[in-house]
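This structure is in structure tokens; I'll ask about it shortly.
With one protein chain removed, the remaining protein chains of the complex are shown where they sit.
Letters A, B and C name the chains as they come in the text, with residue numbers starting at 1 for each one.
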């Protein structure tokens, strides 16, 4: 267990420095990459804040779909394989609902502005 | 659960950009802060990679010391209070050993170069 | 992959082409002794270059030209010469493209490539969609794209260089294999791959020329509308509706989601103009199939770009971040599978 600032707080401090100090002092390729870097750190901040809950919810849904528990990544891998081999074809509505929620949870971290307001998790 | 790059990989990408592109292009205050920022992101990378295991080990030790389980942060808070109120005075050797390990785990994330080689976890 | 240019990334540093060698080729192309001025890199990655320059005649004439080349000496010349012959054929068939001027020869000492006229105009999608300068152009772009697509698809097969044939089922298999190579599960793409395999249109009886990257970002636009179609590197023979679908992929709307065609127009305008220009009647569901496949392709390409960074091939925060844009394409794909646009 680490001291404050938390990892997310450190990332935020660097992001603010890029936005307030680097972007105004640069131009061209460096300024473009500064904006990309600040955006990348914003993604990390949202992930560190929100993803544990997202992953828990995703795992719980996948467990219900697949009938057994496991690490979220393993369940997702199994789900992908079973969509491909057709063995979930009888429950595609449930599968689609799960997948849509998972993608929504990823967008809430990667680019929340991409989601229509009604679809924000 | 989020896609690759992982949070640590995104942080590493930004750190490399700061080290390779920002530091050589800046001077004075901005270059100084660029080095500070790169260092901060290095801390985050190590934390995202290693801290889960550190926190689990810390919690297990604190559980043994305090006689009950709980979130690592809560156990650490209780430990601090009990060192202060003297109720662990009879077991100070154990307490010191736990505290030294915890500090070592923090340094392994914050500044691994600070530890003597023999003390690296 | 050429699609990468959608990111508007700054070009990678590269040595300038030799001005004397360039002047010699340009003189041959123009038919007058010229000198070279204002040479500058336009875009491109490490292995492919695009340079703009002015060829100036002693009489004060100034001719805007573009050099497209692969500078490496050992590479086969086939790529750039295919593009040259393709541009020549498309131009001859009435497609608005930059006029090609000269194919580089080994003796030119400039690598493999060619010279073409520079077409003045804007290619950056967000400017085309938002700047006042293009306010009058925007309402006509969809119809213009329909007519241009019909012209592309009508380029006579006999005038073309050899091109690969790519149908829908083949592309689905290709991108499924590419996805598998990264080892990262994407259930949304699996749903898409199943649907795409089940709904693949049959290969066209007579495959047409398909541009392959016909979208907002590869159009040179002026206040009057589309002036040229660029970036023919992904051209192939196949189902012409592929171009119409790719033009409507949501990623190329750059935030103007409600305007299905490139962020600037409506599907009806595109299809009406396409039919009016001789492209034939196209079923919107047929377009939607290619929108779905295009969305998945762009998503898999984003993964590939992120892994270019992760593998250490090219370390770049820009490439890395693309890995987190994949979710946008998954979201779009699920919408399209549900009947959306």
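Here is the rule we use: contacts are C-beta pairs under 8 Å (C-beta built on N, C-alpha and C of every residue); 3 or more make two chains touch, one makes a residue touch a chain.
Every value quoted in this text rests on a predicted model; they were computed, and no experiment measured them.
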item: Left-out chain, listing which of the shown chains it touches; value: A, B
item: For chain A, residues in touch with the removed chain; value: 2-5, 9-10, 13-14, 16-17
item: Chain B residues touching the omitted chain (full complex); value: 28-29, 32-33, 36-37, 39-40, 43, 73, 76-77, 79-81, 83-84, 86, 92, 95-96, 98-100, 102-104, 106-107, 109-111, 114-115
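Convention: only the chains that are shown with their structure count from here on.
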item: For chain A paired with chain C, centre-to-centre distance based on mean C-alpha positions, whole Å; value: 30
item: Computed distance of Cα centres, chain C from chain B, in Å; value: 48
item: Rounded Å distance, chain A centre to chain B centre (Cα mean); value: 24
item: Contacts with two or more other chains, residues of chain B listed in rising order; value: 2-3, 10, 13-14, 17
item: Junction residues of chain C, two or more chains touched; value: 186, 317, 320-321, 324, 327
